[in-house]
Structure formats: structure tokens, C-alpha cells
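All protein chains but one are shown in place.
So that you can tell them apart, the chains are marked A and B in the order they are listed, and the count of residues begins at 1 in each.
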Amino acid sequence: MNTIYKNNGAIKFIKISLFFFLIYLCFLYLNIDFERFFSALGRFGDLIVNRYYPVDISYVLEAGYFKSILNSVQMGYLGLIIGVIISSILAYFAASNITPSKKIAYPIAKFLIIFARSIHETIWTILFVTIVGFGMLAGVMALTMYCIGFFGKLFSEELENVNMKLVETMRSNGSNEIQVFAYGVWPQVKTAFTGILIYTWDVCFRASTIIGFFGAGGMGWYLKRNVLQLEYARTSAIIVSIIVLVIFSESLSAYMRNKIQKETQ
Amino acid sequence: MTEILRVENLNLTYQKGGPQVLFDISFSVDKSDFYAIIGPSGAGKSSLIRCINKLANANSGNVFFKGENISLLQGKKLRFVRRKIGMIFQEFNLIDRMSVIDNVLTGRLGYMNTFSSLFRMFEKKDISRAISLISKVGLEDFANKRVDQLSGGQRQRVGIARALMQEPELMLVDEPTSSLDPKIAIEMMQLIKDIAVELKIPVLCNIHNIELAKQFASRILGLQDGKKKFDDITEKLTEEVLQDLYKFEVL
Partner (left out) sequence: MNSFALDVETYSKQNLKKIVKKFLFYISLVAIIFFSVYFIIILDTDWHRIGSGESILKQLSYFIGLDLSLVKYLIVPTFETFLMACLGTMLGLFLSLPVAWLGARNVTPLGIFSFGFARFLMTISRSVHEIIWALIFVGAVGLGALPGILALAFRSIGFISKIIAETIEGADKKPIEAIRAAGGSGFDVMYYGIIPQILPTVIGTIIFEWDINIRRSAIMGLVGAGGLGLAFFRQMHMSNYPGVTTVIMFIFILIIIGEIFSHFLRKKIH
């Protein structure tokens, strides 16, 4: 009896040691200085106190910056709306149970959604800035791609979990595919659609606040300018304003979610 | 010719390499028939029903509806045929959060164009027909109630009204009473029979309760392991035949 317990403990110990050894190897491979790692937290705190404080709030209350906030919001919701419309259609084709063409449309739609999702919103921004120049157009296009990937994946998964019996029922009375979707699928996914929509808005808005850093419109551009100019007080003010806005947007979303939950009860 | 449906040599295998579900099934349904399909579970009754309106695709064989071969139909032509065939389901298959009348009106979708159906622009004559059908199944006091607040028996009646909205020339009924109380089951079968007789609609009904089948059906189709074992008027269904049909069923 005792020997069994002892062996178990020994094996566990070896596993854990190997694990930490592996991490040590990773650190070596990545050229990470251990001293820097352990002092990072200290330096981080140091940085916050000395460099990023006091926060220059007056800067973010200027008219120019305020307009950029509006721009970020506008980019956000436009990217969301267009992205959701496109990805809803893509999700329909990318759902293995209801896609009309399993051999052609399904893999293409699935691929497009995965591709849109893999590329980070900042990379999309840089790419679109190269093609259409600086400004909100590039930002909206980048956010659209981001929303297509994010919403498309979640919604197509939701569609795949739908109860097919209702779909079968609608097909049996002679409905065409659009009617089958509207009456057989949509009633089942309506609430999930709104939930995922709100979730997508949260991440989309968060993204819209900083993609300006890479050339789109909005607050991110102000951030970049101040970082480059080493204006730390203003940088921290911008960061604080971004945090405040994101928190505000998330509270709104939570409120909307509760309201909708109550209505559908 | 009063034949409404003729099935010839139907064979069905669900998936490639999967077991064969139906073997060379042939029978025909007359306009005055109330045809019951019976047999042990797994005999292929549900699959057979679904092959009629092509919810399942048979591998070989022909289905003739009103003399026309519908086996190879697709798209619009298939929809035209489907809207003439009403279907009632074992689990009712209603849209939960919608009202009784909204559910019943969905039976009319096959006759409406896409735009009007998306915006629920039903014609007045359809609305009045829906209301009279709801009365016919005894739910006139529940027309505006959400269906998830109804009992099982009431929900099935919504399903019946919905199927009748299609003005069907054939009713496919898939185990209408399996999800119901035994007492309600008899009422339900009586309702379906009465409506079928009154509106002169032939019925092809899947049922696993033999007593109900004998009580309400005019003809019986007995299936065992996907093969047809009995096809005759109800009177000729003897105990011997039943013993043979259900001999492999483990209760």
C-alpha cells in the first residue's frame, strides 16, 4: 500500500519538475533575462507612479479629442452592422446542417470566417490603410472583417446546434429555403443572435478605440502621436479615457442584455 | 382512378455503407383510405413516411402522387407537390414562442411569396380560414395564446390545423399519439379520422399502437425490418398475422 502512494508522489514530482524545466528552456530560447522578469513588476509599478502619473485629464477634454471619440464610436457601429450582416449570410452557409451546398459553399464560407478571424484587427487595419489610405474608411473595413470573423464563428456554431425537426417541418409544407430559415431556424436562434451581437459590439468597440494607432480614425491615432512624442501624461490620460469608455460601453451592453432577457421571458 | 398515391419498389439506405432501411416497398393509397402503417420499432415506418414527401431520399423506386412521378422532382416543382401534402408530427414541431394562430398560418407558406411571408402579410381569406380551422379542432378559445403554454393534446391539434391550412390532398401522419396520454390519444385519432372523412382527405398514418390502428384505419400496411409483410383491409388483420409481424420485437 505504502509503496503505491510513494510512487505516485514521485511521478508527480518528476512531472512538475520537467514542466518547470521546460519553461526554463523556453525562457532561455526567448532570451529572457530572469532578472528583468522578476523585477518587471517592480519596474511596472515604478513606471505607473513616476511616468504615467499625474494624468493630464484636460487633454482628453479638448474638442479635437472629443471628436475622435465620436469617430471611434461611429467606426465601431458601422463596422459592427456591416460585419454582422455579411457574417450572418456567411454563417448560414458555414453551418453544416443547413448549408444548401455542402461541397462548395460550405468549405468556402467556413474558410472565409476562419480567415477573417485569424487576422488580428490591427493587421487588418494596416492592410486596409495600405490599400485605401489613412482614415475611417480603412478602420471601418478592418472592423468589418474583425466582426465577420468573431460573429461568424459564434453564430455558425449556434446555427449548427439548431433542432432540425422544425426545419424539416417547414420544408414539408412546401416552403422555399428563405421561408424555411425565417420560420424554422430564426425563431430558435433569435435570442442567441442578439446575445452574440451585443458581445461582438463589446469587442468591436474595444478594437475601434485603438486601431487608430495604426492609421484608422479615432482615439488610437491620438494615442500613437502622444506615445511617439513621449508625452506620458497625455498618454495615460488617453488610456484612462479609453478604459472609462470601454467600461461605459460594457455597462450599456449588460443593461441591454438584461432588458432583452426580461422581454423574452 | 381514385388512387392518390402509389409507391413502387422503394429502397432506402440512409448512409453509404449503412444498413438498408426499406426493401422493395410497394403499395397504393386510395382517396377514401385511412391507411395505417404498423410494425415493430425500427421497421422503417418513419422512414417510409418521409420518403413520400422526399424529406428522405429513396435510393431507388418511384412515388406517384396523383398519377405524377414525384421521385425526381426538385426545387419549385417539389415545393408545389409538398404543399399539397400535409404532415403531422410525433413531437408536434411547433414554433414555441408564437401564438396558435401564427403557427397555423405557417401552413400557408408554400402558397406565399418570400416577401409577404417575411413580413407576415397574410391574406384576409387565409386568416379567416385559419380561425375556422382552429375552431374545428376545438381551440377557438386559445387562438391568441402562445403554444408553449398549451398541453400536449392541444399542441397536436394546432399541428393538425396547421397541416389543414395547406388544403392538402393527402395527409402524412407520423406517430401522432406517441407523445400523448392514452386517453387523449384516442380523442386525437378520432379527431383526425373525423376531419379526414369530413374534408375527404386520404390519410397515411404511422402508428405503433395496434389497437388504435385497428380501430380507426380502413387499410393496414405491416412492416417488419423494412419489408412489407401485410397489406390489406383492416378486417383481414388476424392475430396470426400480428404474432408473425411482432415476433422479433423484444418488449
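Everything below uses one rule, namely that contacts are C-beta pairs under 8 Å (C-beta built on N, C-alpha and C of every residue); 3 or more make two chains touch, one makes a residue touch a chain.
Computed from a predicted structure; not experimentally measured.
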So which of B:Val7, B:Val21, B:Ala58 or B:Ile101 would be touching the chain we can't see?
-> B:Ile101
Among A:Ile126, A:Ala192, A:Ala233 or A:Leu252, single out the residue that touches the unshown chain.
-> A:Ile126
Given the contact definition stated above, which residue among B:Ala56, B:Ile127 or B:Val241 touches the chain not shown here?
-> B:Ile127
Looking at the whole complex, which of A:Val55, A:Leu78 or A:Ala94 touches the chain that is not displayed?
-> A:Leu78
Positions on chain A contacted by the hidden chain, ascending | 23, 26-27, 29-33, 36-37, 40, 43-44, 46-47, 51, 71, 74-75, 77-78, 81-82, 114-115, 117-120, 122-123, 126-127, 130-137, 140, 206-207, 209-210, 213-214, 217, 223, 227, 239, 242-243, 246-247, 250
Touching the missing chain, which residues of chain B?
-> 101, 119-122, 124, 127-128, 131, 134, 140-145
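Just so it is clear, only the chains that are shown with their structure count from here on.
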Rounded Å distance between chain A and chain B, as computed from the means of their C-alpha atoms = 47
Sites on chain A touched by chain B in the complex = 165-166, 168-176, 178-179, 182-183, 187, 264
Hey, which residues of chain B end up touching chain A in the complex?
-> 53, 55, 79-87, 89, 91, 93, 95-98, 106-107, 109-112, 114, 117-118, 162-163, 166, 172
